[in-house]
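Every protein chain but one is kept in place in this view of the complex.
== chain A ==
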């Protein structure tokens, strides 16, 4: 990846992170899980996927399904920056005059399917991949899950069936930010060794640093990894990436900051100097 491209993606990701921070007040949002997959979503929509505001009804477009639905701020921040939706629409967050809430809604251009209940979209994406094969189309069908989401058996069921059906057009991407909602994955339901689990289910797996645009490019441009198997890309990420004051903190999953904290956190995105957070940590949403 050229330095210029990397620079452009980094700047775009920073703007997306600003959207995420701005959405973390007046009711709040899932800030940490959004920051962990911001670089992934920015890379995919800005550089990799054949999907843009002009081809959203083209049956041969690439499909991205966001199964870990609580990272709406990263998705909508990316959409706002890339012209899928006007930036002002983000101000409707949690307002009844729009459908901008904590999980994706299909009335937002670019959202292929609603999510929120974990473990659903691997199978929905499987159905879309099946239809693409039936029609002889070659687009990418990508589904992003969380790592905590992998507790749900239906994620594994879908991979098992995708392998059986030789769905090499289906790619499951794990945002491996190492946290369930409020507890580290390895403390509650350990996932490691993760790559061999997917391999045992018949997928071809690559594991990369999910914040490194060069690594993302190398992995995604190598798809499909096999002629007859589904692909899995495990993106090792940091929950809260970009805000040292909440990075890797189990208690900063759902965040609802004060306006003073938001001002300070926006500076923190640029300076990397930790903010003194005093607002209550919310552990249940």
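As a working rule, contacts are C-beta pairs under 8 Å (C-beta built on N, C-alpha and C of every residue); 3 or more make two chains touch, one makes a residue touch a chain; residues count from 1.
Please note the rule applied: contacts and distances are computed from a predicted model.
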For the chain that's not shown, choose its UniProt protein name out of "Heterodisulfide reductase subunit C", "1-deoxy-D-xylulose-5-phosphate synthase", "2-oxoacid:ferredoxin oxidoreductase subunit beta" or "Energy-coupling factor ABC transporter ATP-binding protein". "1-deoxy-D-xylulose-5-phosphate synthase"
From the list A:59, A:109 or A:196, pick the residue that touches the absent chain. A:59
One chain is left out of this view; which of A:68, A:114, A:140 or A:239 touches it in the full complex? A:114
Using the definition of touch stated at the top, determine which of A:47, A:98, A:157 or A:247 touches the missing chain. A:157
Who touches the missing chain here, A:33, A:90 or A:126? A:126
Considering the whole complex rather than only what is displayed, give the residues of chain A touching the chain that is not shown. 59, 106, 112-114, 117, 120-134, 154, 157-158, 160-161, 164-165
